[in-house]
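Note that this complex is displayed minus one protein chain, with the remaining chains in position.
Chains here go by letter, A, B and C, matching the order in which they are written, and residues are numbered from 1 within each.
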Amino acid sequence: MDVGLIGLGRMGTGIAKSLLRAGHRVTVYNRTRERAEALRKDGATVAASIADACRGEAVLTMLADDTAVEGVVFGEGGVLKSLARGGVHISLSTISVELSDRLAAEHSRAGQEYIASPVFGRPEAAEQGKLAVVAAGPKATIERFKPLWDAIGQKLLVIGEQQSKANVVKLTGNFLIATVLESLGEALAFARKSGVDAAAMLDFLTSTLFNTPVYKTYGGLIVEGKYDHVGFALPLGFKDLRLVQQAADAQKVPMPIASVLHDRFVTALARGHERRDWSILGQVAAEDAGLARAQSA
Amino acid sequence: MDVGLIGLGRMGTGIAKSLLRAGHRVTVYNRTRERAEALRKDGATVAASIADACRGEAVLTMLADDTAVEGVVFGEGGVLKSLARGGVHISLSTISVELSDRLAAEHSRAGQEYIASPVFGRPEAAEQGKLAVVAAGPKATIERFKPLWDAIGQKLLVIGEQQSKANVVKLTGNFLIATVLESLGEALAFARKSGVDAAAMLDFLTSTLFNTPVYKTYGGLIVEGKYDHVGFALPLGFKDLRLVQQAADAQKVPMPIASVLHDRFVTALARGHERRDWSILGQVAAEDAGLARAQSA
Amino acid sequence: MDVGLIGLGRMGTGIAKSLLRAGHRVTVYNRTRERAEALRKDGATVAASIADACRGEAVLTMLADDTAVEGVVFGEGGVLKSLARGGVHISLSTISVELSDRLAAEHSRAGQEYIASPVFGRPEAAEQGKLAVVAAGPKATIERFKPLWDAIGQKLLVIGEQQSKANVVKLTGNFLIATVLESLGEALAFARKSGVDAAAMLDFLTSTLFNTPVYKTYGGLIVEGKYDHVGFALPLGFKDLRLVQQAADAQKVPMPIASVLHDRFVTALARGHERRDWSILGQVAAEDAGLARAQSA
Partner (left out) sequence: MDVGLIGLGRMGTGIAKSLLRAGHRVTVYNRTRERAEALRKDGATVAASIADACRGEAVLTMLADDTAVEGVVFGEGGVLKSLARGGVHISLSTISVELSDRLAAEHSRAGQEYIASPVFGRPEAAEQGKLAVVAAGPKATIERFKPLWDAIGQKLLVIGEQQSKANVVKLTGNFLIATVLESLGEALAFARKSGVDAAAMLDFLTSTLFNTPVYKTYGGLIVEGKYDHVGFALPLGFKDLRLVQQAADAQKVPMPIASVLHDRFVTALARGHERRDWSILGQVAAEDAGLARAQSA
């Protein structure tokens, strides 16, 4: 297919590569052009403007947060104005339920189609086409663009016509992952202070009850104290947690674990961990227990 | 091997069957004798007293809580007095770190050996020999009784010589499972009130990031609102959570998620769910969000 | 003095009466004019527009939330446009730190002065001139308008030149009051379920250690289960709690009690208490403990 892609952070770059590798034509745009140029060798066309990226069958956006999406979509020369009537905007970003609802309304008013399609996975998975993807929006349109999802993900959940439902699923997933980080942090701090070999315990638990990559990967990072390889930065994790809380407040759903996570994110930020991976969350409990940071092997 | 087994609740009964199926001689004892008699058909010998169950190569105990273990071990005619010098007590129960330390001291004083070996798994897994087992104690003794663990479990972690470390691992694991229950409860309440198909979302998440039985099994129970088939009763879950908190307090490890779980267990008990499976924890968030109990399909 | 007053909810109306009683000329404006007309008998002049209320020595605003203030100040025909250069805007509303900073910037750009002056006290206190008031802004201006604060309050704290500091104090105070509600709710639920006479205990505690109106008044409401006389509505309390959390997040201050309060507000809202006084917060713990609502004497 012939698509535009706006936003070339680590996730966007990985997605561009997966799309190109699958044979799609991809016109890429990024505010700082260097990142777009870097994709020429992979076969990408570099767009000079947002409008240039909006001339294909669909434009995909993969941006950091609500503010970035609002700027790119609603700003002067933005997607909303650039996209033709009947054009399709596929938003891969993790954004608020509220903004997703607004995008649905605005695109509809402009006679355009909007698909919310947030993704799960770290940058490595994006580049390998191994993301897990959720999508919501007009059924026929999702069907039509299936080849795109086949290129970037290994699993697709279509969760309905109302776009923001996909965002709810994405936020829920991130809430569950953050809970894993915090609970492992507490569990490992408890084990370490009790004299238990934390690595052996983690290996046992993740070979039995918790035999799944989230526990293995993040547990390993926490046990080894490796937070500097940033797959997902702490402030982005906090942003998502707050989006969960806002959406849950709007639906009147009390979420006490989300509240604990909120406090932990703030504590981690107050301790100066802004530039670390969000798995640093798993270290806060250790710090509060008076433990020094685990040493890498 | 020739062993005694004291405590024939659903877990103990399953373990007895697995041991017998593997060809071991098992002399069983239970306070209410009917449960022991029921195992005759599986090949068990029925003991008339605790002392009778202490005449083999080792005596295993599988009891509900600290009080029960204290009664059986330290009480009149109990294990401590009945076991010969050089005898071996293998405690499979989920007990406090404190009591495990005391058992180590008392058995040592009596010239006996003590192995702490708590198990993970629901009654079905016990009966199928599919438990995950932790063990701590004298190395040679653990080696000697390996056939027992082969019979009841599919995975064994030996975590050191100090027995209570095995209890720490067990309590940590239960803390992590309870966290899964609560976080799924919050996540699913949020999804449901947002209009998302909770079953589809759960299926997606447990086919990708959370592809592990704990999330699948318990998530399924919560989505379907099935809490009446009791694999592990709510009050036992609360007991274990409190043991985690006591042990963490003793080590000075703050565990805010454990505190949230504490409140949720109390709330569930206050709402009259004593006789339900501890997965009912996953319903408290739904109740607080004003949702009715999910209906079974 | 000759001032305008915009916003005639229960608090604004009480403040208008106190100002008039003290001999000030007050031109009142309210979106629904009836409330303004009702003050004629107390000596108020009724403004036909926001602009009409901006012609005196200062204009005071007493509005429900950020959105209302933004509408009245930045909207078409709003305060910012209506006030002359050198004009003074005294904002009595409980608003966000962020909006207060923005008001400071915008009024400054327009050559106007801005004083943030949120107030503590229920509507009765406003009408009796017994509010406690915080103020921040240009020192000379605050000095000049001192007669206004004398009319409405019995205590004034001037907390500096940076306006939003007054808002921080106000939000902090409301956080502390909400904490009192929740802690009394938990304490009284615990006492009641323990068979203790809650009214007698409250009377004792508020005659000794907690001998202050906040504990007496709210404790009394909780003990008697009287939540229908609305001095401060639950959703407003929740709004303020979220403003605290936003401002604390911005300053990277973890506030775990604020997080508990957040969950409790959401629970109270989910249970349908929107139209109740925020002291209903003190009933959530009782409900979670399985207690019926306390009966009024």
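Note that in this section a contact is a pair of C-beta atoms (placed from the backbone, for glycine too) under 8 Å apart; a residue touches a chain by one contact, two chains touch by 3 or more.
The shown structure was predicted, so the numbers you read here are calculated from the model rather than taken from an experiment.
**Student:** Per the definition of touch given earlier, which of C:Val169, C:Ile222, C:Leu241 or C:Ala268 contacts the omitted chain?
**Tutor:** Looking across C:Val169, C:Ile222, C:Leu241 or C:Ala268, the contact with the absent chain belongs to C:Val169.
**Student:** Which is it among B:Met1, B:Ala38, B:Leu156 or B:Leu269 that touches the chain not included here?
**Tutor:** Spelled out, the listed residue whose C-beta touches the missing chain is B:Leu269.
**Student:** Write the list of chain B residues that the hidden chain touches.
**Tutor:** Residues 242, 245, 248-249, 252-256, 259-260, 262-264, 266-267, 269-270 of chain B touch the chain absent from view.
**Student:** Name every residue on chain A in touch with the hidden partner chain.
**Tutor:** Answer for chain A: residues 256, 267, 270-272, 288-290 touch the chain left out.
**Student:** At which residues does chain C meet the chain that is not included here?
**Tutor:** Residues of chain C in touch with the missing chain: 97, 120, 132, 134, 155, 157, 159-160, 162, 164-165, 168-169, 172-173, 175-177, 179, 182-184, 186-187, 189-191, 193-197, 200-201, 204-205, 207-215, 244, 247-248, 251-258, 260, 263-264, 285, 288-290.
As a convention for this text, only the chains that are shown with their structure count from here on.
**Student:** Farthest from chain C by Cα centre, which chain is it? Let me know.
**Tutor:** B
**Student:** Between copies chain A and chain B, are the contact residues mostly the same numbers or mostly different, with half as the line?
**Tutor:** Comparing the two copies, chain A and chain B contact each other through largely the same residue numbers, since over half are shared.
**Student:** Centroid of chain B to centroid of chain C, CA atoms only: how many Å?
**Tutor:** 52
**Student:** What's the distance between the Cα centroids of chain A and chain C, rounded to whole Å?
**Tutor:** Computed value for the inter-centroid distance: 39 Å.
**Student:** Chain A to chain B: how many Å between their CA centres?
**Tutor:** 37
**Student:** Which positions in chain B touch two or more other chains at once?
**Tutor:** 256, 288-290
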